[in-house]
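Right, one structure below, let's go through it.
The other protein chains are all here in position, but one chain of the complex has been omitted.
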Amino acid sequence: MGYTIQQIAEALDAEAFGNTSLKINRVAEPALAGPDDLALLTNPKFADGLALGKARVALVWPGADWQALGLEGAIISTRGRFGMSGLTAMVDPGQHFPIGIHPSAVVDPSAQIGNDVSIGPLAVIGPRAVIGDQSMIGPHCYVGADVTLGTQTFLREMVSIGARATIGDRFIAQPGARIAGDGFSFVTPEKSGVEAARETLGDQGEVTAQSWARIHSLGSVTIGNDVEVGSNTCIDCGTIRDTIIGNGVKLDNMVHIAHNVEIGDDTLLAGQCGIAGSTKIGRNVVMGGQCGVSDNTTIGDNVIAGGGSKMMSKVPAGRVVLGYPAVKMESHLEMYKGLRRLPRLFKDFAALQNSVSKRDTKD
Amino acid sequence: MGYTIQQIAEALDAEAFGNTSLKINRVAEPALAGPDDLALLTNPKFADGLALGKARVALVWPGADWQALGLEGAIISTRGRFGMSGLTAMVDPGQHFPIGIHPSAVVDPSAQIGNDVSIGPLAVIGPRAVIGDQSMIGPHCYVGADVTLGTQTFLREMVSIGARATIGDRFIAQPGARIAGDGFSFVTPEKSGVEAARETLGDQGEVTAQSWARIHSLGSVTIGNDVEVGSNTCIDCGTIRDTIIGNGVKLDNMVHIAHNVEIGDDTLLAGQCGIAGSTKIGRNVVMGGQCGVSDNTTIGDNVIAGGGSKMMSKVPAGRVVLGYPAVKMESHLEMYKGLRRLPRLFKDFAALQNSVSKRDTKD
Partner (left out) sequence: MGYTIQQIAEALDAEAFGNTSLKINRVAEPALAGPDDLALLTNPKFADGLALGKARVALVWPGADWQALGLEGAIISTRGRFGMSGLTAMVDPGQHFPIGIHPSAVVDPSAQIGNDVSIGPLAVIGPRAVIGDQSMIGPHCYVGADVTLGTQTFLREMVSIGARATIGDRFIAQPGARIAGDGFSFVTPEKSGVEAARETLGDQGEVTAQSWARIHSLGSVTIGNDVEVGSNTCIDCGTIRDTIIGNGVKLDNMVHIAHNVEIGDDTLLAGQCGIAGSTKIGRNVVMGGQCGVSDNTTIGDNVIAGGGSKMMSKVPAGRVVLGYPAVKMESHLEMYKGLRRLPRLFKDFAALQNSVSKRDTKD
């Protein structure tokens, strides 16, 4: 670390003001900032915090009067929160994983390790695995047989990648992510109650106890460039072909991607979302936390789903949905408003019934 | 690999037609199949795909005219999708875990290792653990003290099994599965707000802040034969006796099985389901993804629950349920239909009110 305000502003394509040669060591919230920290003040509502801390310089919102805020210098970024991306990348202190191939790692002699690759303590690299240049494989990671990883892969500790997965450049996986576990696919010898209940919407017919036979996963997982997957997230193998994750996809913690799923470019799924088997998710889709999508359906491009939405059938491109089952957000809000007023409606209805019946009696 | 059409048909108890001596290397989707692949075409709606690929032979649906499809040979299985089980088992390329006990594995000298057992790199086997014949323990696995594993156990990488778990034959665990973590059981010195709120359905009474005291798990986990658990799925120890998983149970990824739960034979739970403490699930139950079941309740045999259902009280055997709270699927559909029509009902009701009141004024 140790960048001047000027250097940081240049890196962010932003403007520096005041004493631009001041050097900073860390970034901090305004109230917690020390004299050598850059306070982050991209939202005016936190300006009062500055007085509680000791910051002399800050990254401030567009139009801020930094001198009136008592600062010696300032950086102004036109889209403050976007500036956070470049800034945090500059000052990220990192995980301090050891450089080089740790002597305790178990690397198969047939694996192809690129240039400037680090492999952490007690990692295992399987036969014929290929690891791209400048990659960092964390401690306790497992890279299976015939896996291909692109350049600048970064695996945190305890990530596992099963056989034959193919992953693009700049892949980031958080601790405990599971790539290419087997898909969950079982069949019964005879037609099952579930098949019958799906057809009839609720009637499973005569129940016959059956055991499940396993369908093995012959496919693996293909992941594009610039993908990040969260802690303990699971992406399963496809049955015949690979499960497919597009470029720029971001998956939060404990997301479940079942076999044969396809996810389009730049889609983002928040924590604990689950996508059931053979479903296709479009590009630029955004789902809040704990969403679910049924199997064998399609979610169009640019769909936005509020947290907890359960998409039980096809959602057309561009729709904003909410609820269980998920419907257009405006329909959901209208239905919900009705639901809240429902106890009142029952009372009003009873009163009206009463008044009509009295009237009838009177006549 | 390298099986003839004839060999595959025999293994599947199916019929082979045409040039049954053709050898295949892989199976593939019709559109992606090469000349030495067996195309999988168990559903006529994908027949057009054949023309896009180069398959000469296919596994086709019953009654298909394989010659009209332009094939040189075909396998016909009366229940196509069930045939997938045997076929995928035959041609599964596997994980290529090393055979034998890897020198980097840490095996307690008191452990009993069966015949033809493989133990992967950096696996740990605890004291007095017993591992059945022909088992494969993956890289980075942990098998705790006094654990018993049956024959033909297959653990993928990074599976952990806590002390004293007892598991039957042919157990399969996907990466990161957690067997026999401690149960989540805490008590307060005095009656807690939760206990009060449960009794009164909503009133927690006077609030007194209390800390939680831990109840240790003295039980472990008992699992039957032919069970499979998904990636990062967690099955907790019982409090006094073991948590119990029946024969043939299949759990998908990130399923949560709390302490003292009992699950009957051949039950199947899809991704991210959660079963709270001391609940009993019957046999042949099927739950879609993200279902939840409250603690201390009972789900009968053959229950089917649609994705996202939250079962908050007892569900009788054979019922098909949906919703939060889960009710009979047909009741749910009826309630939901009403909910969708609710905004309209408010309008119609206001109109009727108005017309009645006008009438009253007129009189």
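When the chains are written out, they are named A and B in that same order, and each has its own residue count from 1.
Keep in mind that, in the parts below, contacts are C-beta pairs under 8 Å (C-beta built on N, C-alpha and C of every residue); 3 or more make two chains touch, one makes a residue touch a chain.
As the structure is a prediction and not an experimental result, all values here were calculated from the model.
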Worksheet item: Out of A:104, A:200, A:296 or A:313, which is the one that touches the chain we can't see?
Response: A:104
Worksheet item: With respect to the chain omitted from the figure, which of B:43, B:67, B:112 or B:355 is a touching residue?
Response: B:355
Discussion item. Tell me which stretches of chain A touch the chain missing from the display.
Written reply: 26-29, 32, 40, 79, 81-82, 84-86, 88-89, 91-96, 102, 104, 120-122, 139-140, 156-158, 172, 174-176, 226, 228, 230-232, 248, 250, 252-254, 266, 268, 270-272, 283-284, 286, 288-290, 301-302, 304, 306-308, 318, 320, 323-324, 328-330, 333, 336, 339-340, 342-343, 345-346, 349, 352-353, 356, 359-360
Discussion item. In the complete complex, the non-displayed chain touches which residues of chain B?
Written reply: 106, 122, 124, 126-127, 140, 142, 144-146, 158, 160, 162-164, 176, 178, 181-182, 184, 186-190, 192-194, 197, 201-204, 207, 209-218, 232, 234, 236, 239-241, 254, 256, 258, 272, 274, 276, 290, 292, 294, 310, 312, 324-325, 327, 331, 334-335, 337-339, 341-342, 345, 348-349, 352, 355-356, 359
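Keep this in mind: only the chains that are shown with their structure count from here on.
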Worksheet item: If you average the CA atoms of chain A and of chain B, how far apart do the two points sit, in angstrom?
Response: 23
